[in-house]
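Pasting in a structure now, in C-alpha cells, and then I'll have a few things to ask.
Now for chain A:
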Amino acid sequence: MGKVTSSVLPSIIVFTPWLTLLVAALWARSRPRTSRGLYTAITVATGLLILPMYGIALDGGVVRQHLVRVVPGIDLAFRIDTVGFYFGLLLAVLWIAAGVYSLGYIHERHTRYYCFLALNLSFCLGVAFSANMFTLFIFYELMSLATYPLIIHEETALARRAGLKYLIYSISAGAVILAAVLMQYFYGDTLSFLGHGTLSLAKVSKPVLLTIFSVYMLGFGVKACIMPLHGWVPDAHPAAPAPASALLSGVLLKVGAFGIIRVLYDVFGIKLLRELGVGLPMLYVASFTIIVASLFAIPQTDLKRRLAYSSVAQVSYIILGLFLLSPDGAVGGLLQIAHHAFMKGTLFLCAGIIIHETGKRDIADMEGVGSKLPLTMMAFSIAALAMMGTPATCGFITKWELGLGAIQAHRGYFIVVLLISALLNAVYYLPIVYLAFFKSKETIKFSKRETRPSMLIPTLVCGVMVIVLGIFVTVPGLPYSLVKVVVNAVF
Partner candidate 1 sequence: MNLAARQPVLLVAVPLVFAATCPLWGMWKRRICFYWALGGMSVTAFLAWSLIGKVSQKAPLTYNVSGWRPPWGIQIRIDTVGLLLACTITAMSILLLLYSYRYVEKEIPTQRIVYYYTLLLLIFTAMLGCSVTGDLFNFFVFMEIFSITSYALVAISGERRAIRAALKYLLMGATSSLTVLLAISFLYSVTGSLNMVDIGQVLERMGRTSSPYLPVAAAAMIFFIAGFCVKAAVFPVHVWLPEAHSIAPSPVSALLSALVIKMGVLGIIRTLFTVYGRGFSSFSEVWGALATVLSWAAALSIPVAAIMAIMQTDLKVMIAYSSVVHVGYIVLGISVLSVQGFAGGLFNIVAHAMGKGCFFLVAGIIIYKHGFRRIDDLKGLGRSMPVTAGAFAIASLSIVGLPPSAGFIAKWNILYGCLQQSQYIQVVLALFGSMLSAVYCFKVVYYMFFTGSNVGAKMDEGPMTMLIPVTLLAAGTVFFGIFSALLMPTLSNAARVLLAR
Partner candidate 2 sequence: MNFSRIFHNLNYVVSALLFLMGLYAVTVKPNIIKKLIGLNIMETSVFLLIVSVGMVDNGVAPIVTEGYRNALEAGRVVNPIPQALILTGIVVAVSTTAVALSLCLRVHEKYGTLNAPEILGRDVL
C-alpha cells in the first residue's frame, strides 16, 4: 500500500481547463487564431500537470485534497489513486490529440466548441479524481450536460435529434444514479472511495444490496452503453464532429465504465460481488452486447455509425473483463479502456479526415480513398486490424488478457465470445480497408498535402500508439504497469 499525500494539485489540474473560458472571454473575438492556439496549450498544460503524480500512482499511493463539506457527512473532495491517475492521464492524452485535430477540423462556432471541450475535460478529470461517490456524481452530471453542445455542434436537424435523444438518456440516467447514490449513502453510511468495498452483507440485507447494484448498473450502463441502454450512441456519434466523436467513443463512454469500476472496487468490493453472485449475469449481459452490437454494425452503411456500433461492442469488453472477477480479467478490462481509446480514436479521426477531405460518409463510396489518403487509410487499417485482435497490436493484448482471465475464473467458454467478436470485427472492418486500397483504379500517391498537418499528426500518433501498446506492453509508464498496480491492490 502506498502512502497518502495531501496536495492542492488535484483541484489545480481539474480547474486548469477553465482557463479556456478566460481566454475565450478575452481574445475569442479580437484574436481568434491566437486564442485557439492557447486553448490547445491549456490542454497540454493540464496533461503536464498530471504527470508529476506518476511516481505516487505507480507505488499505489494516493493524493488527497479536501475541498469543501457540502452536506454533513459528505464532502467535495479529490483523491487520485492509481486507477484515477491512469484514467486521468488517458483523458489528457486523448484530449490533446482531439484538441490539435479540432484546429483543422472545426470551422465554425469555435468559441462554444472549445469552451465546452475544455469544460468536458475538466469534468471528466473531476470524475477520475473524485474521492467519493458524491463528487463523482456531481462531475458526472456536469460532464453529461457539457457533452450536449459538442454533439449538436453542427446544428443540423440530425444532430439536434441525436442531441435530444442523448439528453433524455443521460438525464434519466442521472436521476437513476442519484437514486443509487442516495441508497448507498443511506444503507452504507459512507460514500468515500477507500480502495475496498464499503458495503457488506453484515450490515445490509442481500436484496437491498442487489437493488443498489442493479440501480447503479442501470445508471452507469447508459454511458457505458450496455445493451439495451445504448440507444443514444449510434445517433450521437455520427452527428458529432469527428474529434468529438473520437472523444465520445474514446473516453466519454469509458466514464460510464469508470463509474462501474468505482462501484465494483470501491463500493462493493470483489469479495461482496462474489458473495452476491452478480458476476455471471453481468457477463451474459456484456457478451450479449458484444455480439449483438457487432451484428448491428454489419448492415450499417454510414461509416461513423458503423464505428459507433463497434464502440458499443468494445466498451462491453471492459464490462466483461471486470465482471470475470479474476485478476487477469480485470487487467484485460482495464487495459481495454486505454487500448480501445487509441484504436477507436484513430478510427474516428480517420473517418473525420475522410469526411473532411472527400465528403464521403457512405462506406460504398470508399472506393479508392486509400490512393488519395494513403497515410490516413494506413492508420485506419492498423486500427481495424487491432480491433480484430491481430498480434503485435494493442487489441491482441486485451483479448489475450481477457481470455486468460476467463480461464482463471473457470469460465473459459467466454473465450468463444471473444472469438466470435473478432470474426464479426473482421466482417465489418475488412471490407472498408479492401474498398479503400484494393478497389482503387488509381495508383497510390503520397502527396505532401494529404490533409492539414493539424489533423494528420494526431491521427498518426494514435495509430502508432496502437502498435506501441501492442509491442512494448510492459514498458513502465504504459497502461499495463499502472493496471497491474490497480489489480494487485484490489485482488
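FYI, a contact is a pair of C-beta atoms (placed from the backbone, for glycine too) under 8 Å apart; a residue touches a chain by one contact, two chains touch by 3 or more; residues count from 1.
Candidate selection criterion: all candidates are chains of the complex that A comes from, given by their letters.
Treat the numbers as computed from the prediction; the structure is a model and nothing was measured.
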Chain A in this complex: which of 1 or 2 touches it? 1
Complex interface listing, chain A residues touching candidate 1: 68-72, 76, 137-138, 141-142, 145, 149, 152, 155, 160, 163, 167, 171-172, 174-176, 178-179, 182-183, 185-186
